[in-house]
Structure formats: C-alpha cells, structure tokens
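First, the structure itself, so that you have it in front of you.
Shown here: the complex without one of its protein chains, the others still in place.
Right, chain A next:
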Amino acid sequence: MTTLPIAVVGASAAGITAAEALRRAGWDGPLTLIGDEPHLPYDRPPLSKQLLHGAWEPAKLLLRTEEQLAPLDLDLRLGTRATGLDVATRTLTLDGGERLACAGVIIATGVAARTLPAADGLAGVFTLRTLDDALALRDRLSEGARRLVVVGNGVLGCEAAAVARELGHEVTLVGREPVPMAVAVGAGIGELLAEEHRARGVRLVTGEVAEFETVADGSAARVGGVRLADGSLHPADLVLLAIGSEPAVGWLADPALDTADGLGCDAYCAAAPGIYAAGDVARWEHPGHGRPLRFEHRMNATEQAMAAARNLVAELTAEGVVATAEGTEPQERRPFAPVPYFWSDQYGLKLQAYGLTSGADEVETTVLDGEARRAVALYGRDGLAVGVLACALPPRQIRALRAVVATPVPWEEARDRVRAATATG
C-alpha cells in the first residue's frame, strides 16, 4: 500500500467537492488540498449577487465550516500555489519549492479574470472573480453614489450591473455585442434582458474600450472615464472589467498535457494516467454531445468533481494502489455525461438553463409574458435540440423543460414538448 497522497489542486467548489468525493469513494490515504487564496473554500456565484449587494457577509459564502472539514482529515494548504506538474511521476511542485509526489492528482484550478493592459496599476478599476475582488468593489460602492462603467455584457457584467443599479448607482453597461448575454443565451433572451436593464435605468452601450481616462489622485492615477473606439467618453468613478476569463493552466507546462483551452480530458475527466480535472478549468469529451466542452458553471464544478474523484479512485483500485473493500465489487470508471445547468439572477429575474445554450445554430425564443419577462428558449444544433432556457418560469415547468433536453432529441419533437411544458400557468 502506498503512503503517497492524492492532491487536489484548487480549493474552490470543485476542489472541496473532489476531496469529499475521494473520501466517499474510499480513499483513506493522505489527502492534500491546495488553494492559492488564503480563504477556506467559499462559493463564487454569490460574489456578483448577494455579497456585492451587501445582503450577505463573507461567512455565509463558506462552503464548509471547520467542523465539517475536520472529518476529511485534509492536509490543507491555503495561500499555496502549484507551479508545476510532472505527469509521468505525478509530482507537483509548490510555490515554496516543495515537490509533492502523488498517487493521483485532481486539477481544479478554475479560471482567472481577464484584464486589459491599459488598466494595469490604475486605481478604481476592478475585476470580480475572488472574494477579495468582490469586497474591494463593494467597499467602493458603499462610499456613496458612484458612476460605474461595467465593461463586458456577459453573465457576470449583467449581474453586477443589476446589483449596482439596485444600490442606486449610475450604471453604464458596455458590450462588444449590442445585445447583453447574446453569446451565452442568444439574441431573443438577450433582448428581453436588455429591456429589463433599460427599464431599471442602466445605460446600454455597444463598443470596444480604446483607453481609460485618468485623473491625478495624489501620486497615483485613478480612472476617470472609459473612451470607446468610436471616440465616445463615458465618465466613471469605478470600472468593472467583466470581459471573461482564462483557464488557470499557465502552471501546466508538461507537454503530455493539452492546455489549448483549459486542460483537455477524455470522457472520464482524465488528462493523463492518474491526472484528472474538474470544474471551470476542465475541457472534456462529453459522450452525449460528441465534442469537447468546458463550462464555467457552478453546477458543473460539483458534478464533475464527483465524477473525477470516483474515476481516479477506480483507476487507482485497478492499479492495485487502493484495496477493494472485502465483499464489494471494484468500481469501474464511468464517462461523465451530465445535463449541464446554469442560472443567473438579475433584479428579480431568474434565468435557468439546461443543456447547451451557446454554439447553437438554431434558437427559438418564445416570450410568454413580456411585462413579467417570462420566456422560454430552445437551442438546436445539427437538427437536434441541445439546450433550453427558462426566464421567470415556475419550478415545475423548469423541471419539465430539463427532461426535454436531457438527451439530444429531434428539433420538432423538442418544440412540441416545450410548448406542452409551458402551456399551463
């Protein structure tokens, strides 16, 4: 029996879930959880919602209390960054120089917020990925009425814009695409959201950032406005960059790994023998969709972490590293084939989507009630329905819609089933 640990790199939702799932799957050897932030594992979706708003304090975001972590018997390394991985020997290098030889590794390093070079060192410009990011922006928003320019009209930008408007700030939402969230959910739902943002008083602007106007603030430079490529100037006390993210794979230089868009994995979430990945960083071959997919969705972090952990333990069992409990059959590795799910909260509206909503070649949006912004959208690709989205619909209808796209079905059949699912109030 080995005394080598399994290491989970990344201590957010996917990382802590992987650690728990490893224990449930029978790993009773050493278990190391490595996180680059100093905080205990916390939840990210509330950062752009309840935390930014001030409705919740950071303690409410903790995914596990100290008492809940204790039974996992973790070697918990917070404030620690992995800087390298030798795939053949499953050996991690940590930022202090330590080398950690492992029985197996689960990589859950997530993504990092994209920034703009012009914003480097400029006070008043924020990103929103970590708890510290969110608290810093919240502090500035609490100082009084501010002019906030949100650069990027994807999910994060839209959610932050909604919160800032609810707090009474003057908000401009700038997107390269004229319709918010169009890339994620299509133009029909995007237009519905645009109407809501406009009705709430958000200014929607289309364009690309050319440069930041600065004002002197003592010896430092502070942002004073955002100039777009068309020459227009949008005065700002604060700027939030919500322009997407980059998978945190920069530390993975081993040529045995494919890091073209996140860490490439097979259908079992394996990147290499004994090396698995989960969450925002993981791109894997979804067996139901026949192409590589990568999701930055909260639900996927949890589900994929459970799958990766189970499959790693199954692999180590097959290698003889993990003993099979007496009288039980060894677990086999299983392909990871979830029904993807994401949600977004903006003002009082809740969007919930199952399956694939981006990359569709056909989208049918049905507005059921324009005033209440109640709508459903169906997403198709190659003649099959692959995704569905509900805006402000009751839970029973939403669960019925999920069943429509649980596996890809012919487009016409799916349309009929969506109509039936949303026909009654």
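The rule is short, and it goes like this: a residue touches a chain if its C-beta (ideal position, glycine included) is under 8 Å from a C-beta of that chain, and two chains touch if they have at least 3 such contacts; residues count from 1.
Criterion: contacts and distances are computed from a predicted model.
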{"item": "Record-based protein name (UniProt) of the chain missing from this complex, from \"Aspartate carbamoyltransferase\", \"Ferredoxin\", \"Amidohydrolase\" or \"Multiple sugar transport system permease protein\"", "value": "\"Ferredoxin\""}
{"item": "Of A:Glu20, A:Asp36, A:Glu296 or A:Glu315, the one touching the omitted chain in the full complex", "value": "A:Glu20"}
{"item": "Residue, one of A:Leu69, A:Met306 or A:Val321, that touches the chain absent here", "value": "A:Met306"}
{"item": "Which residue of A:Lys60, A:Arg198 or A:Arg419 touches the chain not shown here", "value": "A:Lys60"}
{"item": "Absent-chain contact - pick from A:Arg90, A:Arg165, A:Arg298 or A:Arg333", "value": "A:Arg298"}
{"item": "Touching residues (missing chain, whole complex) on chain A", "value": "13, 17, 20-21, 24, 43, 45, 60, 63-64, 298-299, 302-303, 306, 341, 343, 345, 350, 352, 394-396, 398-399, 402"}
